[in-house]
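The complex appears here minus one protein chain, its other protein chains still in place.
To keep things simple, chains are lettered A and B as they appear, and every chain counts its residues starting from 1.
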Amino acid sequence: MPLVIKDEYPEKLFREDGKRLDGREKTELRPIKMEVGVIENADGSAYLEWGNNKIYAAVYGPREVHPHHLAKPDSGILRVFYRMTTYSVFERKRPAPGRREKEISMVITDCLKPLLFLELYPGTAFEVFIEVMDADGGTRCASTTVAALALADAGIPMKSLVTAVAVGKIDDQLVVDLSGIEDKAGQADLPCAITWFNEELSLLQFDGDMNIEQMDEFLKLAKSALSEIYELQLQALKKKYIAIQEEVSGGNT
Amino acid sequence: MSFKDEEQVSKDDNHEDEEEEAVISEEDSDLDEFEDEETTRNLVVPGEILTTDTKTYLPGRGTLLTPDRSKIISLNIGLKQTKKNYINVIPLRGFYTPRPGDKVIALVTDKNPVKYRCDINAKDDAVLKPKNTMKRGRISRGMRGGPPDRNNSNAEMYDVGDILIAKVLSADRLNSPELTTVGKYLGKKNNGIVISIDPPKIPRVIGRDGSMIKNLKNLTKSTIFVTQNGRIWLKGEDIAHERLLIDAIRKIEREAHTVGLTDRMIEFIENEKKKRGLK
Partner (left out) sequence: MNIKRVISAIEKNYIIQNLRREERFDDRGLWEYRKISIKHDIIASAEGSADVSLGKTRIVTGLKYDVGEPFPDMPDEGVCTVMAELLPIASPLFERGPPDEQSIELARVVDRGIRHADCVQTKKLCIEAKKAVYILFVDMYVLNYAGNLIDAGGISALTALISSHIPEGKMEDGKLVWTGKYLDGEFIVKELPLVLTYGKIDDMIFLDPSLPEELISDGKLSISVTEDKITSMQKSGEATFSFDEISMLAKKSIEIGKKLRKDLNFWQYKVNYE
């Protein structure tokens, strides 16, 4: 039976005043908050709030591989598990992982793997668990971004961080950082991630209709947004330590 | 396993020895790099550019020279350090990688007639063979690494759940690390407790020339044994002193990257002793 309130999409994705439905400009990001070291038991962890998205990432590793037959004798392996809670979406999701979650796990693995030095840890596994507690568009990008922080927090040597964002087209306008509604009701969605080590794209997907002339525009918008988000990641990694330095030099014990 | 064992403290039980905290400080050259002059309080993160002057500087620990040789970048979150013309990054977070000669606190997790399996907080469990558990000064002929002879009092017998102070004999990329409990201060611990801290912070708990650990020991009237794999064995005169000591160690862990830590720790412990009514 349908829910009491139906999940319906608005007709227009821009308001009378030219702003998006949540009040943003076309190139404006949603509010983003990040924090590391949030899961006590994990080797490394991070939390991200991005608009209404609330996502935890936790890393365990290097550790033994279960099941054993997946272990590689000459290299460590990276496994990423992207999951959503039942209550993270409008209509309750079944608890077991579905195909979408498995696909996203794979895409994020491909993104993170080149940053690591897996050949130094043969026979072991690095496992990254991503839990989406609340979802509102762009979860795969937000997840990639927070997973990179968790790996850094775990003290695993990495060539650089990776940052992701989704740009898209709604009501014929190119915009940055699609919200849930914009993702569902819009015309095109391009999630992408950049690896800062070589400043190249390590995640790239696209759905929708796009003219060839718009392709460059899309990528330009993405690059600018990615730099902005990268700054936030760097701050999140450092701020815990800087806060403590300031606290002790301020004369407080 | 009951607490009767506490009363069976034997004479050559190593935890009475005053010098034991110094055990890991001798040969290790990169101890307490946190206090070095060359270590800045400059916090860097993975991918951060440390220098573009690749003619003058060379990539040291925790760094990488980019393929186009134009920059040296950090691989870890840590403190930037320049020593001679090497740029190093002293990591603030990380996992323990066993090296031969390391002293570790091991937990026996499994045993069979030919070996013990131990957890040493590393990616692999370590192996301890009975021939490497013999008490010092008594080498028995005829033992060729076979099953331990129960009548032979030379080999220390361990059980699952035992805490051992051990030394890493060998460790490489492909094989399980091997341990020994033959040696000064090594062997089983019958009492006390073990806590874990971030392995990179261990040098800070020891301090330059053991200054930090001496303070901890004296001010809290405890015995402490610090090992490379991020584990610390301690025993205080009562649970209140042990709690204080552990709180102090957690504070060191949290503030490892700051300056003036040793003085601050002395102040902290004195204040807490007053607050908690301890002597």
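Note that in this section a contact is a pair of C-beta atoms (placed from the backbone, for glycine too) under 8 Å apart; a residue touches a chain by one contact, two chains touch by 3 or more.
Since we're looking at a predicted model, the values are computed, not measured.
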**Request:** Specify the residue from the set B:53, B:159 or B:237 that touches the hidden chain.
**Result:** B:159
**Prompt:** If you put the missing chain back, which residues of chain A would it touch?
**Reply:** 1-5, 39-43, 45, 52, 54, 56, 58, 60, 63, 66, 81, 83, 85-92, 95-96, 127, 129, 131, 133-136
**Request:** Since one chain isn't shown, list which residues of chain B touch it in the complete complex.
**Result:** 1-3, 5-6, 107-109, 119, 121, 159-163, 189-194, 196, 239, 243
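Rule of thumb we're sticking to: only the chains that are shown with their structure count from here on.
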**Asked** Centre to centre, by mean C-alpha position, how many angstrom separate chain A and chain B?
**Response** 36
**Prompt:** For the complex, which residues does chain A have touching chain B?
**Reply:** 43-44, 61-64, 73, 115, 120-124, 152-161, 196-197, 234, 237-238, 241-242, 244-245, 248-249, 253
**Item:** Of all residues in chain B, those that touch chain A in their complex
**Value:** 41, 43, 45-48, 62, 64, 66, 73, 75-77, 91-95, 123-124, 173-174, 198, 200, 254-255, 257-260, 264, 267-268, 271
